[in-house]
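A protein chain is absent from this complex, but the other protein chains hold their places.
So, chain A:
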Amino acid sequence: MSSLPVTRIDARLAKLKAEGRAALVTFVTAGDPDADTSLAILKALPGAGADIIEFGMPFSDPMAEGPPIQAADIRALAAGQTMVKTLQQVRAFREGDDETPVVLMGYYNPIYIYGVERFLGDAKAAGVDGLIVVDLPPEEDEELCLPAIGAGISFIRLATPTSDDRRLPVLLRNSSGFVYYVSVLGVTGVKSAAAGDVAAAVGRIKAHTPLPVMVGFGVKTGEQAAAIAAHADGVVVGSALVNAVRDSLEDGKATAATVKAVTDLVADLAAGVRRGRA
């Protein structure tokens, strides 16, 4: 495993490190609020300042998500989103952008039903760079993590406040790309962590791995992003972006303002990330 090809994730993070700034990782749900608008949002994210894109695979039972992403999943599924469409959207995005890393994030069942081998083949072909699967801990690495690594797709693990020094080596064992530090106990989009706690946790994780550490959960504004960026390799924002989608809708439908609502917030967050280490 010593001479892995340089992935889009590694290349992007190396570039940001050279620039001396943190990454902005943005999460939006695939198919929210509808397939066309979702693709337009996806295509607009890099220009607005997103460095890495997490693209959520909607699931009927997102057990670790708070109300904002639950609602986004419901909107996407109601609009007819499927795994096939999610992969098509990544493929369409790749036609215009061969550099911005795309990480699919979600739960295992839709992948399992699609078929692991078929999924990895189609995801790789579409231009997916990494996976975050919330309900696959290292105890179940044979399911998807090891096949994904074999297929050349990074498997990104969540570390949490409950990940102690005994647990961290286990969960980092087959991790690649970066580590996503979930900075609070809880579901997405509810609580926010204090910057001091984040700094300590990032230091603890870095003692166990050379991988960059991205920090998320509860980041809503450029100001918060700046505070986190001072202590981490990157900042993850999700619920605030899907709430921006929600707030732009009329009668549940996308409006002319929907894409801009997301890109405006991304621009604010990107500015925050850039001044975080100034």
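Just so it is clear, a residue touches a chain if its C-beta (ideal position, glycine included) is under 8 Å from a C-beta of that chain, and two chains touch if they have at least 3 such contacts; residues count from 1.
Heads up, the rule we're going with is that contacts and distances are computed from a predicted model.
> Absent chain per UniProt: "Xanthine dehydrogenase family protein subunit M", "ABC transporter substrate-binding protein", "Tryptophan synthase beta chain" or "Aminomethyltransferase"?
The UniProt record for the chain left out of view names it "Tryptophan synthase beta chain".
> Out of A:A92, A:V134 or A:A195, which is the one that touches the chain we can't see?
Of all options in A:A92, A:V134 or A:A195, contact with the hidden chain holds for A:V134.
> For the full complex, which residue in A:I9, A:A22, A:V187 or A:I205 touches the chain that was left out?
Among A:I9, A:A22, A:V187 or A:I205, only A:V187 touches the chain that is not shown.
> Could you tell which one of A:T7, A:T82, A:N174 or A:T221 touches the chain left off the display?
In the full complex, the listed residue that touches the missing chain is A:T82.
> Looking at A:A64, A:A125 or A:L146, which makes contact with the chain not pictured?
Result: among the candidates, A:A64 touches the missing chain.
> Name every residue on chain A in touch with the hidden partner chain.
59-64, 66, 70, 77, 82-83, 107-114, 134-137, 139-140, 157-164, 167, 171, 182, 185-187, 190
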